[in-house]
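Every protein chain but one is kept in place in this view of the complex.
What follows is chain A.
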Amino acid sequence: MSDLKRLGLHDLHVELGGKLVPFAGYEMPVQYPMGVMKEHLHTRAEAGLFDVSHMGQVILKPKAGMAALIAGFEALMPVDVASLPEGRQRYGLFTNEAGGILDDLMFANRGDHLFVVVNAGCKEADIAHMTAKLGAVAEVIAITDRALLALQGPKAEAALEALVPGVAAMKFMDVAVLASPAHGEIWVSRSGYTGEDGFEISVAEAQAESFARALLASDGVAPIGLGARDSLRLEAGLCLYGHDIDTTTSPVEAGLTWAIQKVRRTGGAREGGFPGAARILAELAEAPARKRIGLRPEGRAPMREGVTLWDAAEGGTQVGLVTSGGFGPSVEAPVAMGYLSAGYDGPLFGEVRGRRHAVARAPMPFQPTTYKR
């Protein structure tokens, strides 16, 4: 694994017994000795600490005022950037000219600049994309000297408040730059990707290990690997880039229309004007050819990525495809998501190892979220 990059907290992961696997060019802990199932349940019952430093942290610093930067950023996404108040974060999507998704991301208004967090596997392409498109209005600064940690679950607030006073007052999707007496300047958002209340925390690499150790010493906080991160986000109904969404899926097909505010839709004050607007606005008006849905296999066999969905127990026609799936430890049953052809509302069967099993449509999230709104 010599060509893989190591996380700043690599030695800590090894010390904690993390099993390291290659992921998005990094050696990442997939699980700790607790194991995926217990790590998942621990996060929902107490709190889990995830190292997500492989993700891209980017500052967009305006060259000539925030208005020009915001207009430029809005031109990359079907998302309302302009109305985002200072101190708030929003979910966004970079689209391509064909209306597909280049990446999904979080962006925050930090007063005199925007702070963006993008997926690890896309970060180089995203930075190149932003540099090319926003170079005239912003400096695109990749932050490479800060770790990014996620602290998720019901005990996250108390654990973090003890180290970084002020976070308890934050609401879901608030962002703040706060001082930790022992760990310097901390960039916090009250968000995450597990469906639980929690925080994502950017901390200078020099302080990251002592900060992580302090969190791990807090009541109820355990280290959690990528395995449980995946099952937690799956139960929360959240998309994984490269699996549930990619350059061929539009935001409308992916069921991410909640991320496309009215102001950017047909009839809105700033309608269109983003890559792929023709397709995306047409799909909003007329419904797309396929749609991402939640699935609950009726048996106990998990239906994983790649399982084909059919309209009959034998023969028949393929009507869809599973893009993420597995066992949901909190749901205590298999859960999945995938794409289903528009207009088909009959029974569904997923083909696992050559045999068809009944699968029901199900609303997402599969597990109720606990965001602090």
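In this text, contacts are C-beta pairs under 8 Å (C-beta built on N, C-alpha and C of every residue); 3 or more make two chains touch, one makes a residue touch a chain; residues count from 1.
Assume contacts and distances are computed from a predicted model.
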- [ ] Assign the chain not included in the display its UniProt protein name, restricting the answer to "Putative ABC transporter ATP-binding protein YxlF", "Glycine cleavage system H protein", "FeoB-associated Cys-rich membrane protein" or "PadR family transcriptional regulator".
- [x] "Glycine cleavage system H protein"
Open item on the list: Considering the complete complex, identify which of A:Gln31, A:Gln57 or A:Gln89 is in touch with the unshown chain.
Closed with: A:Gln31
Open item on the list: Which candidate, A:Ala45, A:Ala82, A:Ile127 or A:Ala301, sits in contact with the chain we can't see?
Closed with: A:Ala301
Task: Missing-partner contacts on chain A, residue numbers - done: 31, 35-38, 40, 227, 231, 300-302, 304, 326-327, 329, 334, 353
